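Apart from one protein chain that is not included, each protein chain of the complex appears where it belongs.
Let's turn to chain A:
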């Protein structure tokens, strides 16, 4: 099954093999118990507590961030060019091998 790798805040790697198309990366991380992932607003683009840094090789495979997501990321102290809200990344099989790092808490 296509695989997602998550780097936690403590630097540990969690491999998620049970991915499902249509679920968001945030939901996959939450269901696989990635520590420190708050995802407080449940994916409604109201907070930025699921902020991740995405492996740059995959950036082109993701749809561009809408304005609201971009604004939320902008306000983070930890925004990088590869920052995304994981709730806005819908899983698809071509993301196999994707690696994301949980950004520090703001």
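What we mean here is this: contacts are C-beta pairs under 8 Å (C-beta built on N, C-alpha and C of every residue); 3 or more make two chains touch, one makes a residue touch a chain; residues count from 1.
Heads up, the rule we're going with is that contacts and distances are computed from a predicted model.
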**Message:** Which of the following is the UniProt-recorded protein name of the chain this complex doesn't show: "Oxidoreductase", "sn-glycerol-3-phosphate transport system permease protein UgpA", "Nicotinate dehydrogenase FAD-subunit" or "ATP/GTP-binding protein"?
**Reply:** "Oxidoreductase"
**Item:** Residue, one of A:4, A:25 or A:48, that touches the chain absent here
**Value:** A:48
**Sole residue of A:17, A:31 or A:96 that reaches the chain not shown, by the stated touch rule** = A:31
**Prompt:** Which chain A residues touch the hidden chain?
**Reply:** 23, 27, 30-31, 33, 35-36, 38, 40-48, 68, 71-72, 74-77, 104-106
